[in-house]
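Below is one structure. I have some questions about it.
Missing here: one protein chain of the complex. Every other protein chain is in place.
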Amino acid sequence: MTDNINSTKFEPVLLGRLGRPNSASLASYQADGGYSALRKALTMTQTQIVDLVKDSGLRGRGGAGFPTGLKWSFLPQNISGPIYMCINGDESEPGTFNNRILIEEDPHQVLEGIVIGSYATRATTAYFYLRYEYGRCYRTLQKAVDEMYAAGLLGKNILGSDYSLDIHLHRGACAYICGEETGLIESLEGKRAWPRIKPPFPAVEGAFRRPTVVNNVETMACVTHIVNRGAEWFKSIGVPKDPSNPRDAGSYGPKLYCISGHVNKPGLVELPLGVTARELIDQHAGGVWKGRKAKAVVPGGISMGFMSADELDTPLDFAGPGRVGCLGLGTAAVVVIDDHTSMVDVLYNCCRFFAHESCGQCTPCREGTAWSTKILERMRAGRGKIGDIDLLLEISGSIGTMPGTTICGLADGAAWPIKNAIQKFRPELEEYIRSGRKAEAPQLAGAH
Amino acid sequence: MLQTKEAAVIATAKVNDIEVDIGPRENAIQVARKAGVEIPHYCWHEALSVVASCRMCLIEVGETKPDGTIAMGGKLVPACQTPVKHGMVIKTETAKVVTAQAMTLEFLLLNHPLDCSICDQAGECYLQDYTFKFGKAKSRLNEPKIQRIDKYHIGEQIALFTDRCVMCTRCVRFTREISGTAELQVVARGSVEEIDVFPGMPCNNKLAGNVVDLCPVGALCSKDFLYKKRVWWLKSQKSVCPGCSTGCSIEVDQNDNQVYRLRPRANPLAQGHFMCDEGRFGFRYIQDARRLRTPILKTSSTQSPTAESKMNGQQVVSLNGNGQAHSETAKNGVSDLAVIDPWPTVIAAARDKIRSAIKINPSDFAAVLSPMMSVEEAYLLAAYLKGLDARVRLLLGPIPTFGVDDRYPKSASGSAPPSDKAKFTIRAEKCPNRMGVEMILRHFQGASVPFEQATAGSTDIKAWYFVGGYSQGWVTEKIAKAVSHPTLLIVQDIFPSPLSMHADIVLASAAFTEREGSYVNYAGLAQAFQVATRPIGDARADGRILYELTERRGLFNAAVVRKEISEVIPAFRRFASGDLGLNGVRLIDPKETYS
Partner (left out) sequence: MSELSEDTKQKIRDHFGRYPTKQAVTLPALHMVQDEKRCVSNKAMEEIAEILELAPSQIHDTLSFYGYFRTEDAPLGETRVWICRSLPCMLRGGEELLAELCGRWGISPGETTADGKITLELAECLGACDGAPCMLVGDELSLRMTADSVEQQVRG
């Protein structure tokens, strides 16, 4: 599925091998210099690799943007017993498909990063948690892992070193919440994926009550290149730290942007962090479709909320979306909504998604997501009330925008689209309610 | 060391500006309680794992900086998941907290039916109470509520009113963490999730009734209690379950002299938080129609009465009781006694017969003390008889024992944990006070001799004073045979038995809710139980019977007797104040002292 890779002047790194014949095979990967990073890493100490990744400024690509090296350094030192590496391949955030393409097209790049990361964290078992829907990824990965075992890149004494690692693929079963790292761990353990309370954090007590690191697929691909090319190379790409903000960790490195929705050419593009939404749409996705204008843009998966048409020059780095009231960069999955689309329909779709995917553990999220969906259903049936808007805003505050209301971030993600839609599109919502009109889109089953 | 101790002692936290001492491993809910501040919560329970999912207990916390200023954290945290450290500042009344509490309640009530009027939980419901204290008066839901199907199949003793559930999962955690039987589960996800059992595998473990107590709302109800009584009519009395030697602390809930339910009362020194269903539902015998309701004095002078004539003789004086006690045979020329209290006559007769039997041959006289007796009752009888003549023999009545100790949590295969890992144990010894009675016996005659042992060969005992009090038949053929031709047979019991049928005197005594006293459990913990109901018919509390029999002055009062015991028997010196508190008092380990 390489036809959706949009061309760019930036020399792609993560997508650099796409389009090569048999790009997913070990032979082709090694012909392109694959596993040189692993060879190099195995000559380094664990601390050197952790420091290298810290120095690179790499932040997790899964949505939260937590510095990867720092996460690794939280593991307790000098402990006995197993440490686990979990790879979060439960990519389910609406609008996001970069892991799918990475895995299908160049799995060894990811797997090499996993071995390096596991080595750096002293993990001896890595669980690759893959969403069930990615059947082709599963088969590609299984083949790649088999090839690695055969080539001595996995198993006992990798490449003759004294480091040993097993990677097990673990398939999900259609639940968005498994993308939350402790939900993933619970699911891996064979339970309902109810996220855990923290502390203890996974680094201290994670999978099977052992120290665990959970990392995203794209993040691990980045690790491969950082080891190959160095921290300085990685830091030369993207947006540096804001010196006036001591809490800003910068936005370094290349990023896979997913573009979908109302554009002429939906697809995946690799660009330095910090590209604007406008540039993505106009230069990398063929512009808004049917000659229309964008009304709203989701900056990084629907959890992040919406940017309005006049916020499109916002750089899509870790800090940018927050500056225009969005939750963050998320997965950098940009969904473009044209000006012929009703924000009520869009918001309903988002609310319904979160009601369907709320794990049901915390009261505010379980009840609030279902309630907000019901309110929007009623609005779409022409029976909305003006007061519903403030009620929705209040619900969103109580489920997620007020920090601490729930165990995990799903509720924040459920709250932000509501909050942004009301902040940025209130007149449209009010007009919709006053008109008493009904939604044109087909009325299907609700949240469940 | 000393310093650490001191530091531990002075560790304090502030709850809404009230300074309180904190103990180790206390969470903010527990610490706030000490300050008299209630932090509402549903999912948290002291005996279960912390899940922090109901989000009812959200608070704000901060810390006191070295310079005395307070830095608040800025976000809401669940109190149940917040271990309190020295200098912590807990705020439960900030605007954020108040908003979160009201919203969480509104969320929980969205789909909750307004059926308080027919809900068993009304009056002791945390949705009602918290809504009153922390909630909003009105729901803003404009949409239809989710309706769910009630599940009467969830357990033999338990019904699930599904739409009242707040998904706190206490019940599920109980069956996984305490009983280990894991019958309960959550099914589905999100707002349509529910509590359920696996198809065809109801929650019938021996601890199942606890999930009803654990349920903070009216979702899990006891079928036994269902629709029997509004809880605000119930009066509670602190008591101790007599079902086994664990001696669970309980509450007896009664109305109009009828026991409606027993509930466990948390006691860290005794069983913890729970009780077993055997004990919970084992109170019906108290109101059993077959109970002995009136004292019986055999007046027939026949020396060897036939069973029939003895029966008649008995009934001549089984007077004054209510209902069936007024049988036709009462016409036997003494119906004028019918309005007179029979007890003084019966007790006086018992006293005379005991004295004369002992006078004839004290070592032919034996009293069999039941492990169902309280410490006080055993003491009164033992002290009295030994006071009459030290050669009188005191025997320990039968100890009902069934199977082996039943320990929880069970593993998936149903096996029990080792005793040091057990979170709850139903003991094989089905009586509350073997240890207490044995302590009394050992004091008065140096050893506790079981009845079976004393009667193993041929016995020379001719005069008997039996105390029963068992909830079910205890007089086996063997026992009856051992007492085949007594010169005197006095039976103090709650049910008729082959012994009472042949007795010269039957003292209709009382069940545990009708008495006050104390039991010493398997571990040497003495706990007090209070009177919750009046004795049935003309039956009398054993303490009162013994007080009158032994000609003590005044009314029986367990605390007064305990003080006396503490002076007489060193092993009971912790009875000195007469008050055993809510959790009881650990006596010197009796095993160490005596065996």
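Note that the chains take the letters A and B in the order they are written out, and that residue 1 is the start of every chain.
In this text, a contact is a pair of C-beta atoms (placed from the backbone, for glycine too) under 8 Å apart; a residue touches a chain by one contact, two chains touch by 3 or more.
Everything quoted here is computed from the prediction, not taken from an experiment.
Shown chains touched by the hidden chain across the complete assembly: A, B.
Contact with the chain not shown here comes from a single listed residue; of A:110, A:158 or A:333, that residue is A:333. From the options A:53, A:115, A:277 or A:302, the residue with contact to the unseen chain in the full assembly is A:302. When the whole complex is considered, the residue among A:117, A:238 or A:261 that touches the unshown chain is A:261.
The chain that is not drawn here is touched, among residues A:17, A:196 or A:356, by A:356. Mapped onto chain A, the footprint of the missing chain covers residues 1, 4, 82, 91-97, 99-100, 131-136, 138, 166, 168, 170-176, 187-193, 208, 210, 258-262, 266-268, 298, 302, 333, 335, 337-338, 341, 345-346, 349-350, 353, 356-357, 359, 441-442, 444-445.
Residues of chain B that touch the chain left out of view are 176, 181-189, 197-201, 411-413.
Just so it is clear, only the chains that are shown with their structure count from here on.
Measuring from the averaged C-alpha position of chain A to that of chain B gives a distance of 55 Å. Across the interface of their complex, chain B is touched by residues 175, 192, 194, 197, 355-364, 366-371, 374-375, 377-378, 385, 388, 391, 394-395, 398, 402-407, 447-448 of chain A.
Within the complex, the chain B residues that touch chain A are 50-56, 58, 74-78, 81, 96, 99-100, 103-104, 107-108, 110-111, 140-143, 146, 166-167, 186, 188-193.
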